[in-house]
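In this view, the complex is presented without one of its protein chains, the others remaining in place.
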Amino acid sequence: MDVYAALQAVINGLLTGALYALIGMGLALIFGVMRIVNFAHGAFMMLGMYVTYVLFTRTGISPYALFIVTGTILFAFGYVVYFALMRPIHGQSDFMQILLTLGVGLICTDAVQLIFGADYHQINIPLQDTNFRIGPNISVNAPWVVSFGIACVLALALYLFVMRTMTGRAARAIAQNRYAAPLMGINVFRVQAISFAVGSAAAGIAGALLLPVFYLYPGVGDQFTLKAFVMVVLGGMESIVGAALAGLVLGVVENLTSLYWGNEWALAVDFAIFVLVLSLKPSGIFGRQTV
Amino acid sequence: MVKRPAFYLALLLCGMFTVPACAGSRQDAGEVLRIGVITSLTGSAAAFGQAHKNGYTIALDELNAAGGVMGKKIDLVYYDDQSRPDQAVQGVNKLVDQDGVPIILGAYSSENTRAIVPAVTQKSIPLVMPTATADNVLETGSPWVFRICAGSSAYAAATLDFLKAMDAPKSMAIVYENTNFGQSNADAMDKAARAAGFDVVDSEAYQASSPDYKALLQRVKARNPAIIYFASYLLDASTLMRQASQTNLNPQYYTSAGTGFAAAEFPTRDKGAGPYAEYTFSVSQWLPTARWKGSKEFDDAFFKLTGTHPAYHAMQAYAALLTATAAIRQANSAEPAAIRDALKAINLPETPFGPIKFDEHGQNPHQVLITQVLEGQYKVVYPPEAAETKPVVPTPPWDTRRAK
Partner (left out) sequence: MRRAHWLAAVAAVVLSLLVPLVVQTDYKLQVLFRIYLFASLGLAWNLVGGYAGQLSLGHAAYFGAGAYGLALFSGTLGMSPWLAVLAGVAGAMACALLIGGVSFRLRGPYFALSTIAFAEILRLTAKNLPGLTGGDVGVPVPALFHGNINRSFYWAAVALAALSFALTVVISRAKFGYYLMAIREDEDTALSVGIGAARNKLAALLISAALTALAGALYASIFLFIVPDQVLALDVSNEIAIVAMLGGAGTVLGPIVGSVVLETASEIFKNTFKEAHQLIFGVLLVFVVLFLPGGIVGTIAGLLRRSDIPGEGA
């Protein structure tokens, strides 16, 4: 295989990686501020896909515009879930919090199956058949380019939120030291609620952007939950930027593995890198020592 | 202090006795004949389990309307194996021990079906398999199991016969999902192709339900095969064909082991690959347009029940129940051993699924057809005596199609 095949794989990897990045950034925010291994993260992405699907079939508006609505709905949903379920167990052990998110994930997945059925759904938009050529050897599929663009803008927005806004700074403070933060006058519960809501919204939006290029079924989120974990660790636990870069890296690595070794090993390679990074540099490739 | 652990243990023991003791009632020699069904109503195969259930329901209604069997109404007792093999085995035990069924139909997937073979053998209960295609489901040689559908070796053989009849160039790439379905079909085709003098230039396994297969398709393209043989479910079949167009992969023949490539929705825009499905070949166990008596009526009944057209899984479930009741009727007994003997000897020349008769391994030598998607419809193109039309070969390259 020539260098163009490799280049094509890298480009496709970056396009996929952008969506991964969005999911990972959401989880990084949640993890940093709440220290929860959120097993329901993929389920929220799935909910975002279903919400977008319903809105698209009712109104015919493109998912590339609807994602804003999806994000808002998932934000509200995340906020409610936080106050109803997570806040009451605030002081408890990590175990119990993980158990809770597992339960929430199961409820979401099965509820969706009961309402929509187990069958697959997909949507069709004209953009799916459009491909851009870069030179004679490389081509990219239009919907992926659009979602890449949107994901980049949102990643930037998320970064600015975390770096520049008061809530974002408060979130970082809690991530650095959650015992000192309230002493500084930070309303931990409110910031956590917002972080959880924003993280869930990010996952939901990733789902909305994935809808035109993928399929919809109740279990679609499961594979993304694990990948999100990998990204968060690779990127350094609380680092939003780290998670985003890790998402891109993951996308590229998966594609190169597919190209040179075999698609069936891509997921295993994800985990192998994960383990390698954990054993050699536990603070993550891009992270600082805050373990 | 002394009391507490004793208290707990007592609680535990009570629990262990009462809980399994409750639930379930034995088969009463009354007005109903119960038949057990194991299928995947939840879990990853839920959509197919539902197809099974629809097929069973249509058969059940027809049979009961015609008077049931042995003067009794038939009642189906379902057990959901949650798409997990260990649950399927639990289902066998529950259906036989608690519900007293004399025969079981199922499961859906090959691994679940293979998993329950030792259990039904040990309990001496006949099993009729509607959809499991992996070759290993019959490997134990158990005298209690019977398979209605054709298996993966039959798929490979039919496809190779077709390719030889077309004088196709003998280089093939196999692309399959790394699950039971994919691996068993890839294995069957690999062996059969080599034995038939074909050169298997590439064998690619993939992780199912991935959004992006372009790198994999790039690899296949580099080997330049004349034929590609897919073993995929619908989701991936559509993604693969769409991305094959984007990768500009142009073999002369796109062939497949059915399932995704034979799904009713596959050629549709809404739920499948739409125009990207055109010209693909697939093995087929059954189509709504099949020439067997009752096929069209089943299609109509299914459409009336669900609003969609059936894939062959539903028909296989229907045929399984039909066969089971025919055997019970022939044995004129609800004893498992008698039913098993009746199944061994059964000969149903005209069912909507074609003729049904089991060989000494329990396999029904069901005819495998080759279909091609032409103008958005499945058309049987091989063998010649069943063909509706001539196949279109070689497959036109993607650029010429895009010009449309």
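Think of it as A and B in the order they're written, each chain with its own count starting at 1.
Definition applied: contacts are C-beta pairs under 8 Å (C-beta built on N, C-alpha and C of every residue); 3 or more make two chains touch, one makes a residue touch a chain.
Small disclaimer: the values here were computed from a predicted structure and weren't measured.
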Consider the whole complex, including the chain that is not shown, and state which of A:I61, A:A76 or A:A111 touches that chain. A:A111
Could I get the residues of subunit B that touch the absent chain, sorted low to high? 1-2, 4-6, 8-9, 12-13, 15-17, 19-21, 23-24, 41-42, 80, 82, 84-86, 89-90, 93-94, 96-98, 110-111, 114-115, 117-118, 122-123, 134, 136, 178-180, 182-184, 187, 205
Hidden partner interface residues of subunit A, rising order: 31, 35-37, 85, 88-89, 92, 94-100, 102-107, 109-111, 113-114, 226, 229-230, 233, 237, 262, 264-265, 267-268, 271-272, 274-275, 278-279, 282, 291
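We take it that only the chains that are shown with their structure count from here on.
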Complex contacts: residues of subunit B adjacent to subunit A: 42, 44, 46-47, 49-50, 178, 204-207, 209-216, 218-219, 222, 234-235, 238-239, 242, 246, 248, 269-271, 274
Partner subunit B, residues of subunit A touching it in the complex: 1, 5, 8-9, 12, 16, 110, 113, 117-122, 124, 128, 131, 139, 141, 210, 213-215, 217, 219-220, 223, 255-256, 258-259, 262-264, 266-267
